[in-house]
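Structure provided below as structure tokens; questions to follow.
All protein chains but one are shown at their positions in the complex.
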Amino acid sequence: MKSDLVIIGAGPAGLAAAAQAYKEGVRDILLLERDNEPGGILNQCIHNGFGLHIYKEELTGPEYAERAFRELDETSVRFMPDTMVLSVSPDRRISAVSRTEGLIRIEAGSVILAMGCRERTRGAISIPGDRPSGILTAGAAQRYVNIEGCMVGRRVVLLGSGDIGLIMARRMTLEGARVLACVELMPFSGGLTRNIVQCLQDYDIPLLLSHTITGIRGRKRLEAVTVSKVDESLRPIPGTETELDCDTLLLSVGLIPENELSRGAGVELDPRTGGPTVTDDTQTSVPGIFACGNVLHVHDLVDNVTLEARKAGRAAARFLFSATREDIAETKDVRSSKKSPDPSARPVLRLTSDENILYTVPQAFSSELSDQTVDIYFRVKKILRDCDILLVDPDGTVLRRVYREYMTPGEMEKLTLSSSMLTARSARSLTLTIRPGEETSHD
Amino acid sequence: MIELTCILCPKGCRLRVDDKSGYRVTGNTCPRGAAYGREEALHPTRTVTSTVRILFEKNSETATAKTCASEGSRHDLLAPPMPLVSYFYPDRPKIEARLPVKTSAPIAKDKIFEVMEAINRITVRGPVQLGDLILSGVAGTDVDILATRTMNAPDHSAQTTALK
Partner (left out) sequence: MVDVAIIGGGVIGASVAYALCRYDLSVILLEKENDVALGATRANSGIVHAGYDPPPGSLMARLNVDGNAKMPALCRDLDVLFEPCGSLVVAFGPKEDAVIRTLYERGVKNGVPGLSVVDRPGVLSMEPNLSPEVTGALWAPSAGIVNPWDLCIAMCEVFIRNGGEVRISSEVTQTESSDDGWILHLPNGRVRARYVVNTAGLYSDEVHAQVSPPDFRILPARGQYFLLDKREGERVHRVLFSCPSEDTKGVLITRTAHGNLIVGPTKESVPDKEDTATTAEGLAEIRKKALRMVDSIRFRDNIANFSGIRANTDRDDFIIRAVPGVNHYVEAAGIKSPGLASAPAIGEYVVDRLREIGLSTVQKQSVTDHPDALTRRVVRFNRMTDEQRAALVVSDPAYGRVVCRCETVTEGEVLDAIRSPLPARTLDAIKRRTAAGLGRCQGGFCGPRIAALLAEELRIPPTEMIKDRPGSYIFTGPTKGGPDEI
């Protein structure tokens, strides 16, 4: 089976990428989804707060998903649910399986990776103690409560103040559970202020900053957790332990882009994001393979996922149209002779960053900037006040300076540049850096 | 004195609203914060989202042709997996699932639990369409409860395949 464009994952990223690629003229699009309906994680995010940028109104997750799916109405995009992709090769051969179609092999002209992310588990943070039932990630609990209609517990402690955790604290409360506390390792919350207020404060759920869970008791079902205060280097302080009796521990301790397929395709990954290294057009290190949404880096707003996915859809279309059929066939032949892609074939402008910045996406700019503007998304490592964001040349020339009064790791930052500014550079790299602010340089 | 956290931007300013002297706001660093503080102190409102029971006939049609190559609308594909809750009542002639819903507008914050009680009493029959009216005038307000997704009968083909 052949397809011009194969999109893996029909969450908000995959749906928006498919709609955009269709708009750009691609007709042979295959959208593969492992679940039995489109929407991805949005189906279980029944709370509101989505879509203010894209749809100009406040939607719930399922509403956002359905709108995104309806954008495929009247298109020729083929949607295949219940289909698990097993592998993607560097020459874009995809193997997938489904109950109805059996084993499927697809030769794709272009691939968009949109597999999303997964949650970090208890193991990732090595919480010591017993191993009873009743310990689950906030997202798993969200699916059980909202889609499966099953309550996962009655007395709940939440570890981590990420947004999913906060949302679940409210959900569990509204469904009749008692949420005893939200325990956060850092001295600040990783969630949106709005969620702190409307999910914790509204229900008098205490937020214990600079605390963590150091013990788990219960050989069958969870019976209690030990909460300890941590010092500045995040180590538990002996003597500060308190035991909380509970039957459920929800974990909201981070998300990891799901890149097992990308790795198999030979896509270079950025250890800072956990996702592929991409140029401004979302192209990975493997030509013709693009990535968008949470598989690329973890977003806090689905609207940004949609924007990024549209960029991927556009870029994939451009890739398909610039490469004639013969070209595609040719590249495949080259690949089948086991030649690895030559990275120098695509001249790029690298983007590096200083120690205040956790990561940037993209990590580089391609030589052919086809959009008028490019966006740099980044996260800071700690709360920063009154500072300037600077984009600098190797010779120290400041290309752009933007003032920010306040930045927090919990919220992704965006810097928009005009493409002309970049194409004029002869340098091979640029650096994003943060300095104490000069109040005069208001954005 | 009412203490609030401003939610309009990530800074999360600590607002103090003086309910004794005309709801004057302090602690804000921008005019929008003052307006938020005053409103939140006087009339705090929230949108409530939750789920309601939904029932489907057991042998109702599920989407058969799951690969949808044809042009046109494909709302029949919007069917959840067979939810675990249905296994609580295996002998009933209906499949029970959960339908996500929301209030059509924010309601007074102190009405949240009353609204939840009303929501928990609801049972609807599937299928439903996105935006369908589920309950009008919840808990004595003029706010409605609306379906937030289209839901067709859960796909239990997995189970039927398995049993063959």
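Each chain gets a letter, A and B, in the order it is written, and its residues are counted from 1.
The working rule: a residue touches a chain if its C-beta (ideal position, glycine included) is under 8 Å from a C-beta of that chain, and two chains touch if they have at least 3 such contacts.
Just so you know, these numbers come straight off a predicted model, no measurement behind them.
Student: Out of A:P128, A:P206 or A:P394, which residue would touch the omitted chain in the full complex?
Tutor: A:P128
Student: Out of A:Q20, A:T75, A:S98 or A:Q283, which touches the unshown chain?
Tutor: Considering the complete complex, A:S98 is the one touching the chain left out.
Student: Please pick, from B:L55, B:A79 or B:A153, the residue that touches the omitted chain in the full complex.
Tutor: Answer from the full complex: B:L55 touches the omitted chain.
Student: Against the chain that's been left off, what residues of subunit A make contact? List them.
Tutor: 34, 82, 84, 86, 95, 97-103, 105, 118-119, 121-124, 126, 128-134, 136-137, 139-140, 143-145, 147-154, 175-176, 214, 216, 219-221, 236, 247, 263
Student: Spell out the interface residues on subunit B facing the chain that's missing from view.
Tutor: Looking at subunit B, the ones touching the missing chain are residues 51-53, 55, 81-82, 84-85, 87-90, 92, 94, 96, 98, 120-121, 123, 158-159, 161-163.
We adopt the following convention: only the chains that are shown with their structure count from here on.
Student: Find the geometric centre of each of subunit A and subunit B from their Cα atoms only, then give the gap between the two centres in Å, rounded to an integer.
Tutor: Measuring from centre to centre gives 24 Å for this pair.
Student: Touching residues of subunit B toward subunit A in the complex: what are they?
Tutor: Per the stated touch rule, the residues are 4-7, 9-12, 46-51, 53, 66-69, 71-74, 77-81, 83-85, 96-98, 100, 102, 109, 112-113, 116, 130, 148-150, 155, 157-158, 161.
Student: Please output the residues of subunit A touching subunit B within their complex, sorted ascending.
Tutor: 35-38, 43, 46-48, 58-60, 62-63, 65-66, 69-70, 72-76, 78-82, 99-101, 144, 146-150, 174-175, 192-194, 196-198, 201-202, 405-408, 410-411
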